[in-house]
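One protein chain is absent from this view; the other protein chains keep their places.
Right after this comes chain A.
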């Protein structure tokens, strides 16, 4: 070793190193990855605190790439960016902790293996060998790993096994219960699907206006204080996926504690267990070593692909991709790379693409339809939406949920801006809804967007000429915009009734607002003064979201007829 500067380590005499190869550096054997090789010199990025490393220390190649041990026990667990378990780590994270494969608490744990194949069968990668029933809220399937195929020479009988024990011999090679997966390489699949199936998030502004399809990528850019993390946590809690991978990448420790705490308390309505049992948390908080933060994004998506291959719909939530990009930038700067925009390396866009493009709804090697949906937060410095990470991300995602500071400041949460967001799959998702019993979905969406745009335009006009100068019809539109914003789009994450919203209740709330607006327009046409209408009590409309149960569309419709009757009486 010849040079140490923070996470950058240079070594000499490492002639046979390959790129991305993992090394154990110095007396504490901290992990480092090869990022450049020149002659006998190599540059490494270290994944841990490099304090105490000296010129002359030895770096030993491990022969492998950065990888994580995937197997039963991931669900409900908390891991760091290098996939080392945190649940069993000490309170203070000093460097030099062992990886999962050497960690006694992981290796010594026993699982039930139940064979689902027969000796003598010929199997291919992705084929099922057995299941582990006692791991989390979904059935854990042990598959033939990528690259393996052939006759099952031996299959373990039903019984207790450890993570590293072999459970089968396929084509002459042993298959262990858990699998070491390189995290920087996408796991293979058979083919991508076209066509959109929506992911229901339980958040009205997303499900009604800016939906995301299963297997698509979405980004959430927003300055600080706009409620990014809160919204992502809501999606983690309420979206109808089988498995959630929550990657806390360079964010707050208290938030990770909050996610863990919140998910441990909430019941999973579908399985009867707790929500934490369908969740894998990768936590690399902002004060943990920076380069492990860079790895955590890839670790997270590899875990997701691992579950996808078992046939599940998985959502990866990455908070925040900006912190990941900053880790790339810091290392590139230390390495002396020429900067592109704002000091970021020139390959920023391709790195972002390599992450977001791992999303997809696919046919797995085993022939199942499954998906990985990626939702990434973006934290633009200074709220500047033209900075490189935000602009590059917009190119690679299907849905963009821009959080607006003005909305957040007026406590309109979730602060998803209707002017700055998009959903490229809106129409195909509309077609899916039409084919699945809700032909009105697409019309409701376009009417809502039009009403918002029109009322925004009128609000600007009002600031110049005053409300009283507007014609009655326009004043009702303005009021309709307010009802839509406060009665439908705003959602109280803390409320038992309002935290989650079913598709039917969302549709009913939108219809309620439209019916009220139509009734009011009717009144204006029949000569009732706009002021009279504005001063009547719309509380029941605005409170409907809070005062009716999360999936009770009928209760909302009951309110509708009550409010409409009262309006008719104004005539």
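Going forward, a contact is a pair of C-beta atoms (placed from the backbone, for glycine too) under 8 Å apart; a residue touches a chain by one contact, two chains touch by 3 or more; residues count from 1.
Just so it is clear, contacts and distances are computed from a predicted model.
J.: According to UniProt, what is the chain that's been left out of this complex called? Choose from "V-type ATP synthase beta chain", "Ferric reductase-like transmembrane domain-containing protein", "Tripartite tricarboxylate transporter permease" or "Osmoprotectant transport system ATP-binding protein".
T.: The chain we cannot see is recorded in UniProt as "V-type ATP synthase beta chain".
J.: Kindly state which of the options A:21, A:277, A:313 or A:330 is in contact with the chain not pictured.
T.: A:330
J.: Touching the absent chain in the whole complex: find that residue among A:23, A:59 or A:78.
T.: The one listed residue touching the chain not shown is A:78.
J.: From the list A:63, A:120 or A:382, which touches the chain that is not on show?
T.: Answer from the full complex: A:382 touches the omitted chain.
J.: Considering the whole complex rather than only what is displayed, give the residues of chain A touching the chain that is not shown.
T.: 2-6, 26-28, 49-56, 78, 86-96, 105, 223-225, 248, 250, 252-254, 256-258, 260-261, 283, 285-290, 323, 326, 329-330, 333-334, 339, 342-343, 379, 381-384, 409-411, 462-469, 486, 494, 531, 534-535, 537-539, 542-543
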